[in-house]
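Only one protein chain is missing from this complex, and each of the others stays in its spot.
And now, chain A:
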Amino acid sequence: MKTLTPTVLGPLSDIPPGEGRTYAVDGEMIAVFRLRDGSLRAVSAVCPHKGGPLADGQIDNSIVVCPLHLFAWDLATGCSQSGQAPINVYPVREDEGQILLGE
């Protein structure tokens, strides 16, 4: 995991269940997903394959599927399921209704 200064990204209600939204943090673009099991995941927003916007992808409780060519990455580890480069993952959690990125 990459370390980041803890940052409040906004209310949890900004992300509908099962979807993702992109946030700019420290000059990096980070996609935060709200899984249907209630937990949050944060990964780099740019697909390493051909730059697809990962926050526009579809997710389940473990993977995100990039909308451009449908390659998939594990949301917890950042590992690709299709032989692509891995993506960065960041610590993220909910804190009193707010999305808190970083340790």
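As a convention for this text, a residue touches a chain if its C-beta (ideal position, glycine included) is under 8 Å from a C-beta of that chain, and two chains touch if they have at least 3 such contacts; residues count from 1.
As a convention for this text, contacts and distances are computed from a predicted model.
A chain of this complex does not appear here, and its UniProt-recorded name among "Glutamyl-tRNA(Gln) amidotransferase subunit A", "Aspartate carbamoyltransferase", "Nitrogen regulatory protein P-II" or "assimilatory sulfite reductase (ferredoxin)" is "assimilatory sulfite reductase (ferredoxin)".
In the full complex, chain A touches the omitted chain through residues 13-22, 24, 27, 29, 31, 36, 45-46, 48, 50-61, 63-65, 67-68, 70, 72, 82-83, 85.
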